[in-house]
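Here the complex is missing one protein chain, while the rest keep their positions.
Chain lettering (A and B) follows the sequence in which the chains are written, and residue indices restart at 1 in each chain.
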Amino acid sequence: MNGKTETKERLRLLTVIREEALLRQRDIYPKEEKVDTWPNLVVKELICMLIFAIVLVAWAMFQNAPLEELANPGLTPKEAKAPWYFVGLQELLVYFDPWISGVVLPTVILVGLALIPYLDPDPIKGVGRYAIWNRKFAVFCFLFGFTMWFALVAVGQYFRGPYWSFYWPWESKEIAKQTEVVLTNFPLPAGIAFLAGYFILGLIVPAVAFQNFFWRLGLLRYHIAMILFMMMMLVPVKILLRQAFHIRYILKTPWFNI
Amino acid sequence: MLKPLIDIHEETAVPRRRVLGGVLFWAAWGVVAILGGVLGAGMLRFLYPRALYEASKIFKAGRPESYKVGSVNLVTGRGVWIVREQEGFYAILAKCTHLGCQPIWYEDQQVFKCPCHGSRFYKTGINFAGPAPRPLDRLQITLSSDGRLLVDKGKTVGMDYILKA
Partner (left out) sequence: MNIFVQMWRSIFRTGFSDSPVHRVFRVMGNFIFHLHPARVSKEGIKITHTFCLGGLSAFFFVVTAITGGVLMIYYTPDVDKAYANMLDLENVVPFGMFMRNLHRYAAHAMVIVVPLHMLRVFLTSSYKSPREFNWVIGVGLLLMTFLLSFTGYLLPWDQLSYWAVTVGTTMAENTPILGAKGPFSVLGPETDVRFLTLGGTSIDQPTLIRFYFAHCIGLPGALVGLMALHFWRVRKAGGISRPL
C-alpha cells in the first residue's frame, strides 16, 4: 500500500470513530451529570459486598447444608423433591406431561425471554427509569411470568407433601391424603376446537381491540409476541381446568397429550 | 449509519483481485465450517461410548415355585417386580412412567403408588390416577433351561403378555 492510500485509510478510520462519537453525543446520549467512579460507585459496591459477605458467612456458620443417606437406586424417598429452584417445574408436572413441563415450557421460557428486546416495539420508552405505568402490557407480561414461577416454587416447596399431595402448612404430613379425584379428558374434537379457538381468538381479538398495538408491532412481531403470551397464559388456564373441572388432558391423541 | 467518507476501494481494487479475494474469503469460511462440523460431530460421537459397564439387563429370578400365588415381589438391585397370578407370571419394571421414581407396592390396597407425584397403578401396571401418562412397562419373562425365571429388562412386551405357569 502506498503512502496516499495509507493516509486515506487513516482518514476513513478517523471519520468512522468521530461519527460514532458524535452520534453518541448528539442522538442517543444527551448531556448528563457525572461523578467520579472512585469513590462514589466503588464505596457503594464495597458496602453492598461486605453486607452480603457477612450474611453468607453467618448463614454458613449457623445452618448446615443438608446431606441425606447414601444414594440408593432401589428406594425412592417419600418426598422426592427437585432442588427448590426447579420445584416450580415439578409442580407443573402435576398438570402437564413431562415433555411439556420439563422440556417444551423451559425452552419456550428461555426463547421468549431472549426475544423480549426484539418484540418490544418502542426503542426509547422508559429506558433507565422505572416507568411501569407507561409500559403496562410489557410489565404485566414479565411480572405475571415472574410471579407465576415463584408462586409455583412456593406451592411445590411448602404445600406439597408425600405423594405430592396438597397440604396446608398447619396440616401434618404424616397423615396420608386419600383424595382420589376422577379426572376426565376432553373428547378429541372438543380438544382440537378448544386449543384452536384459544389461539385463534387470542390472536384475533387483541388485534381488533387494540389496533394501534397491532400496527406498532407489525405482523411478525405481533404473532410471535402473542403466541408466546398465549402459551404463558395456557399454564394458569390448564391449572384452572384441572382444579375446577377435573380435566386431565385438553387434547388427547395417540402420540401426545396436552 | 456509519458511512466512510472516502471509499478506498475506488482506486486500488482490480476486478481480478476482487474475484480472487472473494474466492479466498469463501474458501476460508468453507474450511472453517468443515472443520467445525467434523470436530463437532466427533465431539458428539465421543460422548457415546462403544461399551457400557452396566449390570446385565438379563437376570435370573429364582424358581417359579418360590413365588406365592397373588404375590408381588421386588427383585432388589434390579428394580423389577415379579407378579405371580393364578394363570402365570409377569414382570413389571419398577420405574414410574412419569419421571422415573420407583413406586411402592401397597399390599393392603393392592396398588403401586409413586412417591414423586402420586401416580397410582393397578397390580397389572395399568395407571389409574396421578400424572403418569402410560402403564408401567411390562418386561419379557421366560423360563430358562435350568428351570428358573429369566427376565430381560431390555425387552418390553405387551400388556397381555404372561408366562403361563
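By our rule, a contact is a pair of C-beta atoms (placed from the backbone, for glycine too) under 8 Å apart; a residue touches a chain by one contact, two chains touch by 3 or more.
Fair warning: this is a prediction, and the values are worked out from it, not measured in the lab.
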Those residues of chain B which, in the complete complex, touch the missing chain: 47-49, 52-54, 97-101, 116
For chain A, residues in touch with the removed chain: 24, 28-30, 32-42, 44-45, 48-49, 52-53, 56-57, 59-61, 63-73, 75-77, 80-86, 90, 97-99, 101-104, 110, 113-114, 116-118, 120, 122-132, 135, 138-139, 142, 146, 149, 255-256
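Going forward, only the chains that are shown with their structure count from here on.
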Touching residues on chain B, where the partner in the complex is chain A: 1-6, 8, 11-12, 74, 76-77, 79, 98-99, 101-104, 113-118, 129, 131, 133
Contact footprint of chain B on chain A as seen in their complex: 1, 5, 8-9, 11-12, 15-16, 19-20, 23, 73-80, 90, 93-95, 97-98, 162-165, 180-181, 183, 257
